[in-house]
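All protein chains but one are shown in place.
We just call them A and B in the order they show up, numbering each chain from 1.
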Amino acid sequence: MTLANLHDVRFTYAFSERPALDGLSLQWEEGRVHGVVGLNASGKSTLCALLRGIIPHFHSGELTGQVEILGRELSEWDPAELSTTIGCVFDNPFTQISGIRDTVFEEIAIGLENLGMPRDELIDRVVAVVRRLGIEHLVEKNPNGLSGGQRQKVAFASIIAMDAEVMVIDEPTSQLDPESSEEVFEIIHGLKDAGKSIVLVEHKIDLLAAYADTITVLREGAVAMSGPTRDVLGAPELPSFGVRPPEVVELAVRLSGDGRDLGVMPMTRAEATRAVGTRMEEAHRAH
Amino acid sequence: MASPSRFSTFLHGYGRLTIFLLPIGVAINFVGGQIALLLKLPIYLDSIGTILVGALCGGIPGAIVGLLSNAINSITSPPTFAFAVLNIAFGLLAGFFGRRGFFRVWWKALLTAIPFAFIGGFFGALITIWVFGGLAVGGGAIIVGMLTALGMDVNTANFVAQIPMDVLDKVPTVLIVYAIIKGVPKRLMTKLPLGHVYLTPAGRTPATAKAV
Partner (left out) sequence: MADTALERAARRYGADATLGNPIRDMNPLILLGCVAALAAIAVAVPGWVVAVGMGAVFVVIGFLGGRGSGYLMTFLKLWAAVGLILFVLRALLTRSGEVLVPLGPIAVTTDGVQDGLRFAAAVMAVCAAATLFFALVPMRHLMLALERIGVSPRVSYVLLASFQSIADLGATARVVLDAQKARGIETEGSLLVRVRAFFPVLAPVFLTAMSATEERAIALDARAFNRRGARTSLVRLRSPRWWEWVVLAVLVLAALATAIGANLA
């Protein structure tokens, strides 16, 4: 089943002049990590809101085009069902903490309580998620006193506990320091290993290159490029859409321009190190 | 092949956002009051949230904010609860005026200060007389006490003390409410029950449909 099938989608927020999505079409498979990049106001967050049904049920405006989520038309989805089928984490750590629970343990349990999960199962589920994300040291703390990075992890835990098949993650590290960002990406890695479908909007292109299976580049509300990570991030026209390629790609392109092509487009530091090492060996043997 | 469907909607906020605005309204009441105390202003400024939520979401949400703020205050100062009716009235009245667009223009907003002050002052004095025999608590009571000592009848003293106080308090309150409403972003406004009042200028300007 496809995760999402969008065709010629246009959306204009109510009382707004310009459309936020303008002829957007894409097709995404389940079970993959789909990275989304683009300049600010290119439609990334609007796309995320659309996938979860927040548009048009919460944000009013004019929506046209075909939107199919997990095989069903958007209009056929019950809004409450859709918003729990597709979990979401976004960039503000402060608005994702409910403010009505005194411990992190209770905070994580909220979603499961609302789903009507029996208490014993609920407790086991919370314990499992806490262990998985390595936040045992936070369980008795008051969520309202945590740092941004800690809150973001609790937000992840709260959504992961609900075990949705799909997660839409919108710039989760934009308000975090580098160390917390790394930890968040490890969480995402874990989700990927568990076979979840993930839509990940990020600016940190280097991290995206390491984890995403496909990259979709948005520009002015439409898809400029979409495809496997290696193809998109290695494409020469990428910068023209306002997206900086990963460091290692820039390195490979420069080497290629110097006549020292690496033969393979590296996506991660590890791949680059290997490719350069191989080339150096060949060069060494050639002499 | 699924045909391109056209689900264009002008959904007004489902009112789902109202639930989330109520706690903010309560917080605004408290913070307003705290700041007034901090800056030693001789006014309460503790109904900004009530009137704001009433003007944006309707009378009942406004009344709830008023009642809730009063109830929370009553935990540490139980006599306050006798005046709960006033806060409820402020909320309902704010909804009434909000619906009729009084907070769209600054001088109309200013006009609403009169009924607010009257209710607060007049009925506040009445409640003080009925429930507390004319002598309640706080600075107001001291003033009433002094006036009575000077020979004024206790009931009159209450009105003389309360009504001017309330006028002094409600005028800045409604102006602040007006200022805040002006600053509410359109996208948030569309989700509020009375948002349509503030989003339509002289004539309607709906987002135009795009030719596909």
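Here are some notes:
Going forward, a contact is a pair of C-beta atoms (placed from the backbone, for glycine too) under 8 Å apart; a residue touches a chain by one contact, two chains touch by 3 or more.
What you are looking at is a predicted structure, and each value in this text was computed from that prediction instead of being measured.
Of the candidate positions B:55, B:68 or B:199, contact with the unshown chain belongs to B:68. Touching the missing chain, out of A:29, A:76, A:136 or A:250, is residue A:136. Only one residue from A:98, A:175 or A:268 touches the chain missing from this view: A:98.
On the side of chain B, the interface with the absent chain consists of residues 16-17, 19-24, 26-28, 30-32, 34-36, 38-42, 48, 52, 64, 68, 72, 74-79, 81, 132-133, 135-137, 141-142, 145, 148-151, 154, 172, 176, 179-180, 183-185, 187-188, 191, using the contact rule stated above. Annotation for chain A: contacts to the undisplayed chain at residues 52, 54, 58, 79-80, 83-84, 87-88, 90, 92, 94-96, 98-100, 102-103, 105-106, 109-120, 122-123, 126-127, 130-131, 136-137, 139-140, 144, 155, 158-159, 162.
One rule holds for everything that comes next: only the chains that are shown with their structure count from here on.
With each centre defined as the average position of its C-alpha atoms, the distance from chain A to chain B rounds to 42 Å.
Those residues of chain B lying in contact with chain A across their complex are 2-14, 16, 186-187, 190-191, 199, 205-207, 209-210, 212. Within the complex, the chain A residues that touch chain B are 7-8, 10, 12-16, 19, 56-66, 68, 73-75.
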